[in-house]
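My questions will all concern the structure given below.
Here the complex is missing one protein chain, while the rest keep their positions.
A, B, C, D and E label the chains in the order they appear, each numbered from 1.
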Amino acid sequence: MDSLISQGLSLMIYGMGFVFVFLTLLVLMTTLMSTLVTKYGPAPVAPSTRKKRVINSPIATQASYKSDDELVAVITAAVHQYRS
Amino acid sequence: MDSLISQGLSLMIYGMGFVFVFLTLLVLMTTLMSTLVTKYGPAPVAPSTRKKRVINSPIATQASYKSDDELVAVITAAVHQYRS
Amino acid sequence: MDSLISQGLSLMIYGMGFVFVFLTLLVLMTTLMSTLVTKYGPAPVAPSTRKKRVINSPIATQASYKSDDELVAVITAAVHQYRS
Amino acid sequence: MDKLLNIWLASGIYNLGVGQLIMIVVGLLLLYLAINKKFEPLLLVPIGFGGILANIPEAGLAFSAVENAVHFQSPELMSKLSAVLGLSSNEPHTLLEAYYNSNASTHASASLLVQDSGYSNGMLYNFYSVAIASGAAPLIIFMGVGAMTDFGPLLANPKTLFLGAAAQFGIFATVLGAVGLTSLGLMDFSIQDAAAIGIIGGADGPTAIYVASLLSPHLLGAIAVAAYSYMALVPLIQPPIMRALTTKAERQITMVQLRQVSKIERILFPIVLLLLVGMLLPDAAPLLGMFCFGNLLRECGVVDRLSDTAQNALINIVTIFLGLSVGSKLSADKFLDSTTFGILVLGIVAFCIGTAMGVLMAKLLNKMEGGNAINPLIGSAGVSAVPMAARVSNKLGLEANPQNFLLMHAMGPNVAGVIGSAVAAGVMIKFVG
Amino acid sequence: MDKLLNIWLASGIYNLGVGQLIMIVVGLLLLYLAINKKFEPLLLVPIGFGGILANIPEAGLAFSAVENAVHFQSPELMSKLSAVLGLSSNEPHTLLEAYYNSNASTHASASLLVQDSGYSNGMLYNFYSVAIASGAAPLIIFMGVGAMTDFGPLLANPKTLFLGAAAQFGIFATVLGAVGLTSLGLMDFSIQDAAAIGIIGGADGPTAIYVASLLSPHLLGAIAVAAYSYMALVPLIQPPIMRALTTKAERQITMVQLRQVSKIERILFPIVLLLLVGMLLPDAAPLLGMFCFGNLLRECGVVDRLSDTAQNALINIVTIFLGLSVGSKLSADKFLDSTTFGILVLGIVAFCIGTAMGVLMAKLLNKMEGGNAINPLIGSAGVSAVPMAARVSNKLGLEANPQNFLLMHAMGPNVAGVIGSAVAAGVMIKFVG
Partner (left out) sequence: MDKLLNIWLASGIYNLGVGQLIMIVVGLLLLYLAINKKFEPLLLVPIGFGGILANIPEAGLAFSAVENAVHFQSPELMSKLSAVLGLSSNEPHTLLEAYYNSNASTHASASLLVQDSGYSNGMLYNFYSVAIASGAAPLIIFMGVGAMTDFGPLLANPKTLFLGAAAQFGIFATVLGAVGLTSLGLMDFSIQDAAAIGIIGGADGPTAIYVASLLSPHLLGAIAVAAYSYMALVPLIQPPIMRALTTKAERQITMVQLRQVSKIERILFPIVLLLLVGMLLPDAAPLLGMFCFGNLLRECGVVDRLSDTAQNALINIVTIFLGLSVGSKLSADKFLDSTTFGILVLGIVAFCIGTAMGVLMAKLLNKMEGGNAINPLIGSAGVSAVPMAARVSNKLGLEANPQNFLLMHAMGPNVAGVIGSAVAAGVMIKFVG
């Protein structure tokens, strides 16, 4: 029984200790990373712009073929999703 | 052979019998349930209203952050789908 | 070692040979098929028309019931997707 | 040079057996019916295609590692194998016979043995094991079906459940027919086979496949093909029977508009059904349990994500593999014999009897209600085959009276038929399983 | 006539045990809470329904083939089985006891033996083996969660990670509580059990299920139910604690608008986190690895197909089977005993302590930052329970000051709590796993 208690205690001490150490390191590395990025990285991109992403739909692969480079890009992009 | 026939016969008799007993009970319980519901339950909801359901789309989770409670509700609802 | 080389050589010879034989046969059969189709088959359908396909959505199954045959067709088509 | 010879000796055309040729033609026929005639294409396209794959000579896509090893019998492996199976002879048929009848552990060691020699299960065999032998695929599809089923019309008029009950008579009559043919010596069906064949009359694909996989897997191919083909033929099979058993006056009966059903009734129904099944017929619990689960996902209104997945991505994925797996049972050696013919005949008999009994029960109910409340045409919908059968009722109703829209009234018995055949399935599993 | 008797003797109602009855009621209660009270319906609907299925008498849906065989004990099979297990007696409990404690190979041969007699694993038992015993389902869900998580607020204010750390104290305090109750003789938990129970305080469903499946599978049902129920109760549990530990002045603190976070930071964060986990705590690698993978799919912007599938079709499919599998652990014999009660009590204690520690840590940080930078209300969000806990912080903030929108500030500690409890899980797996 006592051994059980002591196991619990050490689990608590080392567990909480480790959690704090780990997250402290994460804070440091994240801060470091952000600093480097903002210093040397490209200008930040507003997440809103990320909404523009088009998810290529297979429907495009059914488009009838025309020699039109715009259309072509769409067609092939869709096929590309999985062609190797 | 004969035993096979008799097996088939009893399967038919007890099978159909059971099917009828079961569905009769289902009729009774369903009718009872409906009666209780219409008696004590809330006013019936027209199924058409059920079309309004919004299926939270993960896209919402990509919304840029503003301190706007409306938006916030959407954002978090989406995240909520799977956060525990 | 030499045997390995010879294995590689024969793999190449028979492999390429087989690939050509196979694809030649495919060319022949495809051409034959196309000829027969264009000769005896129905008038070609422009693929563009194939875009009209509706993918029955389960939402339809939630439509409120009216004795309207148009609607009914939609409703049941959707249910039909998996009812046996 | 010998390599060229090898290619030729290992080619499909050189090894093509007449049985395989026939079955490939059957596969092409199924594809034709599915694509041109719209016969249940969601199932018959994968089944037909799987059937062709299963009959490609030498590819062994539908066979287990051991069957493939025996097919390409290398002497010393055969002797090892016969040792494992405790045989004296290496004769292929003896080996396979012994393998099929061996117990589970011998089975396992035989597989391990041949794997050491580089033989493996065919692709379709693996699909079958995972999708059907495990019982998972039919149950998951039944869940999706539940998520697509609207019990509104049934709840608005519960006594239509009796029509769903009556139509199941086709199932049991067919069982009797099957054992009859056997005792006449025309066929050789066990009572399990008979039960599995009867379920074709349930006009419910997943139920038929589930029962067949439990009671007589060797007939699964023929049973599934018969079930789905006849469901597609409902518009041809039912009308004559319906006309023969009803008067023009009866067909003209218009039924009162169904009442609005409340959301809470819709939510409670699957739970009531589940509890009833659990209390009366535990053997039907997997099938009806998953069906009720799917329906609850649909109706409860708080898990639309799951409901939508159950009726789309998940059911589609499972259908692809279920279809290919059923196709694997169309390999010539398993499909081509007189029993298949018997199954096709018995299956259509089951459909006809079910339809007739449904209509007769509807006439009876109508009499009991004063002769002008229930249009007997909705009785035939009790066989299920949703929504085809209900549309047939509607069509004949409109013929008799252009203002007579029966479809929604027929949807009640239609879904009742699904419950009815699942219950019948449970009874059979319990008695002869 | 005997057939009728058979049906009755095999019916659920005849065999219904009081335990099963209670558990069916519990299942219905969970459904009620999920559907009417919106308690985490995505999980509790499948769990509740699975719980009902698991308690249908005679159906044996939640049991292995061997358990089912022992239930319907045919004498000669029992003696064969006891031979395999190396026993002298055929007494059911002895058999099961021996089976549970037998080594893997004996286990396998026992299963093969009973399969020869036609017994098979229950449907839910199979779902459990594939989804949870394999460890796959919680990990795949965690991947989807990662794909739904926006680390923006955390990246904008990394020190909120400390709040996520402090809140994990609830986990370890509960472990201590569990072993305490045991040494007082009130309960009988092993250190593994205690650890698994503690993780309820992590307020993170997949993590709790993953840890429980590794450390004490026999408690998984109770732990999962407690975890999800309490998460749903966060809006009731947390506010009093938060009010008690903060002054009105503190609650009125408004925080500065978060900075814009660049796309590249978002992409690098999951990689940094992965490397840190890999270098410091390999035991947390599966859980946090899949979490980071999902988040990278989301943020990298070149695989939206995969990201969308991970947060929709895939996570929905897995959730359906995870829920039903957890439900299989609600069978009366496994769920109904005093330990379940102990787990429920300890679980809520864990939540309260976690909340309190989060708030106190926030107060401390606020002091260190000069007393007017951090609103202590966001500390409670550190327990995770995303986004519920963050919304609670926001709500109390608005109460104190109608212009005080804390939600985005609370999202930081909120997701930090997810990382925190995953790390805690890793530590426990390493120490007592």
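Observations on the structure shown:
In this text, contacts are C-beta pairs under 8 Å (C-beta built on N, C-alpha and C of every residue); 3 or more make two chains touch, one makes a residue touch a chain.
The structure displayed is predicted, hence computed values, not measured ones.
Although it is not drawn, the missing chain touches A, C, D, E when the whole complex is taken into account.
Touch with the chain that is not drawn comes from one residue among D:Lys3, D:His218 or D:Arg243, which is D:Lys3. Of the listed residues E:Leu87, E:Leu112, E:Cys300 or E:Val349, the one in contact with the hidden chain in the full complex is E:Cys300. Against the chain not shown here, subunit D presents residues 3, 7, 10-13, 16, 24, 28, 31, 34-35, 38, 41-42, 45-46, 49, 52-53, 56-59, 61, 109, 112-113, 115-116, 123, 126, 312-313, 316-317, 319-320, 324. The set of subunit E residues touching the chain not shown comprises 103-105, 108, 134-136, 139, 267, 271, 274-275, 277-283, 285-286, 289-290, 293, 296-297, 300-303, 305-306, 308-310, 313-314, 430-431.
One chain of the complex is left out; on subunit A, the residues touching it are 10, 14, 18, 58, 61-62, 65, 67-69, 72, 75-76, 78-84.
The definition used in the following text is that only the chains that are shown with their structure count from here on.
Fewest steps needed to get from subunit C to subunit D, stepping only to touching chains, is 1.
Where the sister copies subunit D and subunit E meet, the same residue numbers recur on both sides for under half of the interface positions. Comparing each chain's Cα centroid with the centroid of every protein Cα atom identifies chain B as the most central. Here the spacing of subunit B and subunit D, counted between their Cα centres, is 24 Å. Looking at subunit E, residues 3, 7, 42, 152, 308, 312, 319 sit in touch with two or more other chains. Residues of subunit B in contact with two or more other chains: 14, 18, 46-47, 50, 62, 81.
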